[in-house]
Structures are given as structure tokens and as C-alpha cells.
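Provided herewith is a single structure, encoded as C-alpha cells, for subsequent inquiry.
Note that one protein chain of the assembly has been removed; the remaining protein chains are unaltered in position.
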Amino acid sequence: MSYVWAGYALTWIAMAWFVWRLERRARDAARRLQRTGPGVDAPAASPR
Amino acid sequence: MEMWLRTWAILWKDILIEVRTKGTFNAMAFFAALILFIFSFAIGPDFELLRRIAAGLLWVGITFTGLLALARTYHSEELAGGLEALLLYPGEPRAIFLGKLIGNLMVLLVVEAILYPVAAVLFHMQLAGHVLPVAGIAVLGTFGFSVIGTFYSALTLHLRAREVMLPLLVLPLLVPVILGAVSATAALIDPSARGGVGGWVRLLIAFDVLYFVVCTWTFPVLLER
Amino acid sequence: MSEPSVSPRLRGWHRILGLVALVTTVSGSVVALFLVPPDALQGQVERLLYVHVPAAWLAFLAFFVVFVMSVLYLIQRDPRWDMVAASSAEIGVLFTALTLALGSLWGKPTWGVWWTWDPRITTTAILLVIYVGYLAVRSFAEDPERRARWSAVVGIVGFADVPIVYLSVTWWRSLHQPPSSPMSMAPAFVWTLMLNVLAFTLVYWYLLLRRYRVAVAERELEDRAAEG
Partner (left out) sequence: MGQLGEASVSTGSSGAGTPALRLGGAGKRFARNWGLRDVDLEVGPGELVALTGPNGAGKTTLLKIVSALHRATTGTVEVLGCRLPAEENLVRERSTLLPPHGYVYEQLTGLENLRFARLMAGVKPTSETREQIDRALDRVGLLAAADERVGGYSSGMRKRLAIARLLLRPVELVLMDEPYASLDVAGIELVDEIVGELRAGGSTILLASHRWERAIREADRLVVMERGRITWMGSPGEWAGRPAGAGGA
């Protein structure tokens, strides 16, 4: 049974890690977009 | 048809350069001999074992020496200043792929023509009576290998770390070729190996036809700059 | 340089998709772990199949999406198809690696070994190598247009390889070992499996949407860097 727990834990951790990494990348990209001027998605930022 | 003239142009040029410089051939011949001898010493004189795995050892040798040759497919163009040396002229771009493919196929088959007899001696392969079918399988396997190698060496030519990229991209495509060639050859020369030669030969032919069509069709995409 | 943008309507929508995916996955796991009875033959370890099989299904689905987007890109040369392909490939690697890990976790108690040359598992391993090759080409090509074109070619050539690898490995294996044990088809098993396949597919679409938006933003940054 321990293998089953390991399997499910691994599945959940893998998915959570991927989502977490994805959200971090999305935030970084959005921040850098703001800093380099008004972007396609980013809200209008004051010019640098 | 001018496409065949262009294919012949590339083949003629590459043969001329290879005969003069022997750059690819020397590297391959030495490397192949090295691999076979290392196998012999590493695996030891157990003839029964050697005979059983001979086909596998042979194709490990062919794969590594083959990758050496395939990585040099566009070497002469690089020295001349880039693929533009071939794009200067009008005409079907796929002729470039065909010319390079046949060139690679010939180089590989020449090296194999030396490799097989040496391996037969070293690994006590009973090729007697099976020479033609074994050769046929070798050609089928080498053709598939050359199609993928000639194709992907055009892609990796301008990539960073291309010495790693070519084997990495070719590896997954080599699985059916190696399985097919080794299993078919083993089924022929090693009485203990079960499994029909016919099935494996059909797989190799299917692989060769499919990838020849796919690679020839998409090749011009690799020439765009 | 075309300006691929994501319509505002789409952005709110992904939170709902994310929530639905989460709920379905949680319920899928709960059902698989606690509610469905263990299989008579394999016992508890059979519950691993409820995640192993959906993960494998997603690994191949993701690569099919890469293939379709690659073909579309070569025909239309629209950067959006390339970005969808790249996003799907990255998610595909996640599911492929997961499938292999779960496969060995399942293999150890069932066959006593971490790795078996079972045709399905071997094909999944080869699929992983194709994915790695695809992503390596993308990271080593600096020019965005070239990266899109070359990775599209790898996506197409790689995809055609999967069925042939499966066929050749199955033949090769049938020479040495009987085919792996068949899975039980009890209705409870089938429903639980379907639920988890649905859950994983929802997760895939959610991740694809999110990863695509990141790809759009990063491509925009790259274009701006080149403007300078």
C-alpha cells in the first residue's frame, strides 16, 4: 500500500510544483512587461 | 530532369572531396576498428556468447561511426561559407537532401563492407549462406539511419552544442532501426534466436519509406534562413 | 512581428477551469484511493493504475497537440501555433516523467523490478527522449523564428516515431517475455479510471492555457529586447 501512497503523493506534488513554477514565471513576465513599457496584457504603466 | 542533375552535382562534388581528403572515411574506419577490438577484449573469448550478441555489437559500432559521418554531411559547405553555397542556384531544394543522402549512404555502406567481415571473424558469426540477406538487412537499416542523420544534421548545423544535439535527436528514431536490423540479422545467423525475419524486414521497409517521405517533404523548411 | 494577444474574456475563464480541474482531480483521487474496491488479482497496488494510465494518456495527448500545432505552424507560420506547441511540450514532459515514475512504482511490487521493457513503458521512455530533444532545440536556437521552425520539424518527425517504436518494442519483447498482465475491466474500475482521465485532461487544458499566456508574455519581452 505504501507504493500507492507514494504514487499519489508524487502525482499531487508534481502537479502542484508545476503550477507553482508556472505562476511564478507568469508573475515575473508580467512584472518585466510593466517595467519595459505598456504591454499587450499588462495594465498601462507610467513610462519609466 | 534538372532535379537529378542537381542531385548528381552534390553527389559528384562530395565524392570528389571525400576521395581527395578522405576526411570522413579515415575517422570512421579507425573508430569502427577501435570499437570492435574493445568489444572483443571487453567481452572475452566466449565464442558462444559472442556469436549470440554479434549482430548487436556490430550495430553499436555502425551507430557510433555512422554518427561521425552524418555530423560531417555539410562540412564542405561550412568550409565554403555556409549552406548559401548551395542556395545560390535555382531548382528543387530537395535535390540537396537526395544528393547528401546518397552520399552518406555510400560512405556508411563502404565502412560496413569492411566492418561486417572483420566482425564475422572476431565474433565467429556464421555468415556462410546468409551473406546476401544479411547484406540486404544492413542496407535497409543503413538507409533509414542515413535518412534521419542527413535530415537532422541539416537542422543541428546552426545549433549550439550540435555534437550533443544530433545524437539526441537521432536516438529515438534509431530504436526501430536498431531493433529491426539487429533482430533480423540475429534471426538469420543465430539458430537459437526465435522470431521471423520477415516481420522485422517489413518493419524496416515501413520505417525507411515513411521517413524518406516525411524528411524529403519537410527538408526545404530546414534550408530557410 | 505580429502581436499575438489573449482576449480579456479568456483571462477570467481560466480561474473557473482551474477550479473545476482541482475539484475533479481531488474527487478522482479520493474515489481511487478509498471508495473503489481493490482488485482481486493485484490487490491495493492496482490503485496506482488510476493515476498511471491517465498520466500516460495525457503524455501522448500533449505530444499529439505538439504535432498538430507544429504542422499548423509550418503551413501558416503564425507564432501563436508555435507557442501552443511549446506550452504543450513542457506539460507533456511533466506527464511523461510522471507516467514513468508511476510505472516503476507499480512495477516494483508487481514484478519485483523498478524497470521492465514493457512495450508501453519503453515507448513512454522514448517519448520522453523526443520531448527532451524538442525542448533542447528550443532552448539552443536563439532566433524566435528559427526556433519555431526547427522545433516544429522535430515535433512532426518525433511524433511519427512513436507508433513505430511501440510496434518494434512490442515485437521485440514478444520474442523474450509473454505480454504484461491484462488489466481488470470491472465497471467500478472503468468509472474510476474515466473520472481520473477526465480530471487529468482538465488539468492539462488548464496548464496549457496558463503556460500559453506565459509564452505570449515572454515572447513579447523577447521582441522588445530586440527592438532596443
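Order of writing sets the chain letters: A, B and C. Residues in each chain are counted from 1.
In the analysis below, contacts are C-beta pairs under 8 Å (C-beta built on N, C-alpha and C of every residue); 3 or more make two chains touch, one makes a residue touch a chain.
In this text, all values refer to a predicted model and were calculated from it rather than measured experimentally.
Chemist: Can you list the shown chains that the absent chain is in touch with?
Modeler: B, C
Chemist: One chain isn't shown here. Among B:79, B:113 or B:209, which residue touches it?
Modeler: B:79
Chemist: Please output the residues of subunit C touching the missing chain, sorted low to high.
Modeler: Output for subunit C: 1-3, 76-78, 142-145, 225-227.
Chemist: Touching residues of subunit B against the unshown chain: what are they?
Modeler: 2-3, 5-6, 8-10, 12-13, 16-17, 20-21, 76, 79-82, 84-91, 224-225
One rule holds in what follows: only the chains that are shown with their structure count from here on.
Chemist: On a C-alpha centroid basis, what's the spacing between subunit A and subunit B, in Å?
Modeler: Each chain's C-alpha centroid was found; their separation is 44 Å.
Chemist: Could you pull out the residues of subunit A that touch at least 2 other chains?
Modeler: none
Chemist: Spell out the part of subunit C that touches subunit B in their complex, as residue ranges.
Modeler: Those in contact with subunit B are residues 74, 126-127, 129-130, 132-133, 136-137, 140-141, 146, 149-150, 152-154, 156-158, 160-161, 164-165, 167-169, 171-172, 175.
Chemist: Can you check the complex and tell me which residues of subunit A touch subunit C?
Modeler: Those in contact with subunit C are residues 1, 3-4, 6-8, 10-12, 14-15, 18-19, 22-23, 25-26, 29-30, 32-33, 36-37, 39-42.
Chemist: Can you list the subunit B residues touching subunit C in their complex?
Modeler: 148, 151-152, 155, 158-161, 164-165, 168-169, 171-173, 175-176, 179-180, 183, 193-195, 199-200, 203, 206-207, 210-211, 214-215, 218, 221-222, 224
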